[in-house]
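Note that this complex is displayed minus one protein chain, with the remaining chains in position.
As written, the chains take the letters A and B, and residue 1 is the first residue of each chain.
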Amino acid sequence: MERPVKKDFKRPTHINDYPVGPQYEAGHLAETNASWRSVRPVVDNDKCINCLICYMVCPDGTIMKTDGKISVDYDYCKGCGVCAHECPKDAIAMVKEEL
Amino acid sequence: MTNDTVLKIPRITPKNMTEKEFFYGHKACAGCGGSVAVRLALKVLGERTYTALPAGCMAAVGFIFPQMAFNTNALITTFPGVASMASGIAAGAKALGQKDFKTVCFAGDGGTADIGLQALSGMIDRDDDVLYICYDNEAYMNTGIQKSGLTPYGTLTTTTPAGKNIHGTKTNKKNLFEIIAAHDIKYAATASIGYPQDYINKVNKAKHIKGATFIHVYASCPTGWGTPTNTSIEIAREAVDCGLIFLAEYQNGDYKLNKNPKEFKSVKEYLTKQGRFKHMTDADIEQVIAYRDMKWERMRRNWNS
Partner (left out) sequence: MENLKTNKIFISGDEAVAHGVRLSRPHVIAAYPITPQTITVERLSEMVENGELDSDYMHVESEHSALSAAMGASSVGARTFTATSSQGLLYMVEAMHYASGGRYPIVMMNANRSVALPWSIYGDQRDSLSQLDSGWIQVYVEDAQEALDMMIQAYKIAEHAKVLTPMMVNLDGFILTHTYEMVEIPDQAMVDKFLPVFETPNKMCFENPKNMAFSSQPDDNTEFKYQQNQAMFDAIEVIEQTEKEFGELFGRNYQSMVEEINCDDADAVLVTLGSITGTVRVVMEQLRARGLKVGILKIRYMRPFPEKEIMALSHKIKAIGVIDKDISFGYEGTIFTNVNSALAKSNASIFKKNFIGGLGGRDITKAEIEKMYHDLLAGITSNNQKTVEFFNLKVETND
């Protein structure tokens, strides 16, 4: 997957554990956004024509097009529903998350 | 000159664009239009990019230690100084002998048309090699929806309440695109996340122009606009279709309308869908339409010669 993934982050316990001033590794993710979601996009790959509109308009970049097939990074999808709303083939359903 | 070179630029589409994400894991609201603008531009610009963002939504949601959502070099700048700090990055990197890189700014409507306008003017005046992208969600959203210089007539914000005496914002949007073009900038464009391929094309064009370039991209804000999170793209498309937002370019001294429809879709429909315009009377809406028509008459008369 060519996108950042959550990394283990150990909270500093000594002052020297902090970076010198506010500068840190680009793309360092200490947490996911999955808990924001009340509904999740589910792709019906049979209906999908791979037009990639959903891929283009996802505000969080969580739709992946690898291997000619749409999939979703549920660690970072916030469930906004833009993908489902824009899909010309109604190939994405927003399904309620089980709590 | 550039027209020929621009033709040779390989087109970037969702099919061939990099699978890498450079704005990822951020804390923007669900359905945020600004993050679509940032994300797509960074995918077009690629890895060798320095990104500068002033205080504002995209800065606030992108860099909260230890969550670093920019997967390339990026920093937050002073609110009025995004253009000058980006100019400094471009100058510093060039002075250090770096080649084949781009510096980009992402600033909101307030950060651009209000507090950052002076520095932006300086950046264009010096023709620094920076692409400045203004994502316009028509108010100061990060501080909780206050009126900016790009808030349109009638808008309800927390500093332009809509009541019996005043119906929200009393002024029109500043003509930001024309203000920028008046500098004789090498390339300026307007865009909307509702037309993402057009936006991608314009970022790609700007990427290949050395010197100062500017894109004003219309970017919805479900939180501030009172719209469902899933209609962020649709509403930004409708803004263009009803003629309140126009798609245009300025290059080599010429203005060009990219979309010049014979008929506009309903302004009223566009407005009444949004919480921020719900209070508007028919007379208010008539005024919005009259202002739109005046602007289009002027653009058609002066731009598409």
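The rule we apply is simple: a residue touches a chain if its C-beta (ideal position, glycine included) is under 8 Å from a C-beta of that chain, and two chains touch if they have at least 3 such contacts.
Remember, predicted model here, so these are calculated numbers, not experimental data.
One chain is not displayed; in the complete assembly it touches the shown chains A, B. Shown as candidates are B:A74, B:A206 or B:V267; the residue that touches the absent chain is B:A74.
Among B:K20, B:K94 or B:K295, only B:K94 touches the chain left out of the display. Mapped onto chain B, contacts with the missing chain fall at residues 47-48, 50, 52, 59-60, 62-65, 68-81, 83-96, 98, 101, 118-119, 121-122, 125-126. Seen from chain A, the chain kept out of the figure touches residues 12, 15, 18-28.
Throughout what follows, only the chains that are shown with their structure count from here on.
Rounded to whole angstrom, the centroid-to-centroid distance between chain A and chain B, based on C-alpha atoms, equals 23 Å.
Those residues of chain A whose C-beta lies close enough to touch chain B in the complex are 2-4, 6, 9, 22, 24-33, 36, 52-53, 55-61, 64-66, 76, 78-82, 84-86, 94. By the touch rule above, chain B contacts chain A in their complex via residues 13-15, 18-28, 30-33, 35-36, 39-40, 65-74, 193, 196-197, 200, 222, 228-234.
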